[in-house]
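Missing here: one protein chain of the complex. Every other protein chain is in place.
Entry: subunit A
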């Protein structure tokens, strides 16, 4: 009996610790999500939001080419960025882990992160300075006579991709590096002793063992990239709109809240699908 009351008291205390955080999450994450999902089922009449509880907005999304295109633009940019970033980051992580002397590795990683401590709005702006019509690249190329006319670099998809790749190369270098240094050196020695050459060791031993790190980094890249508004807005401009830009357009000029909510739910569904695919794959790898 005494044991039981002690346990309930302990239990009550434990709930006391956890409840504030849970309540905060429910009030400012779960409920807002439900509200947004409900609004996505509403329609806009003038400036009023009328609850209609139908799927009209979702149907409109698939019917209107400019809305659907936003999703495809976002997906294309995201896949391009993820692939380029992995391809660029892997050798960098490998060089830092293998070629840079041990005592300098930490320094090398800190240096890689350093430029990203500017504000993230400022980072995209800095790329504008580099890519603008009168910017650093055009100026240099004109100066050495490689081109006669300035290139259109800003306000293109290329600019968006460069801005994203810049950030995600750093991120992926960190996740892949963490995987590379965790790998016991014996594995590679064993493979080499069994007659594998440098490339075979890499392809059959190192790469498969670091694949989880690549996948985690690639998933992070996917999530952060597809939901970002700043980079495509500042660097890509208004020539072609990514999904977050389309969402912000609904909010701003068109004041169509239900459509913005619908697009957000669709964005979230895409991310969830990517997460499920990634988690499945990682589970399969482990077993």
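Note that in this section a residue touches a chain if its C-beta (ideal position, glycine included) is under 8 Å from a C-beta of that chain, and two chains touch if they have at least 3 such contacts; residues count from 1.
In the analysis below, contacts and distances are computed from a predicted model.
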{"item": "Choices \"ABC transporter permease\", \"PQQ-dependent catabolism-associated beta-propeller protein\", \"Anti-sigma factor antagonist\" or \"Imidazolonepropionase\" - which one is the UniProt name of the chain not shown", "value": "\"ABC transporter permease\""}
{"item": "Residue, one of A:14, A:59, A:190 or A:207, that touches the chain absent here", "value": "A:14"}
{"item": "Chain not shown: contacting residue from A:52, A:88, A:151 or A:178", "value": "A:88"}
{"item": "Residue among A:50, A:83 or A:111 that touches the chain left out of view", "value": "A:111"}
{"item": "Absent chain, residues of subunit A that touch it", "value": "10-11, 13-18, 20-22, 24-26, 28-33, 35-36, 39, 88, 91-92, 95-96, 99-100, 110-115, 117-123, 125-130, 132, 134-136, 139-140, 166, 169-170, 223-224, 226-230, 234, 244, 247, 251, 257, 260-261, 264, 267-268, 271-272, 275"}
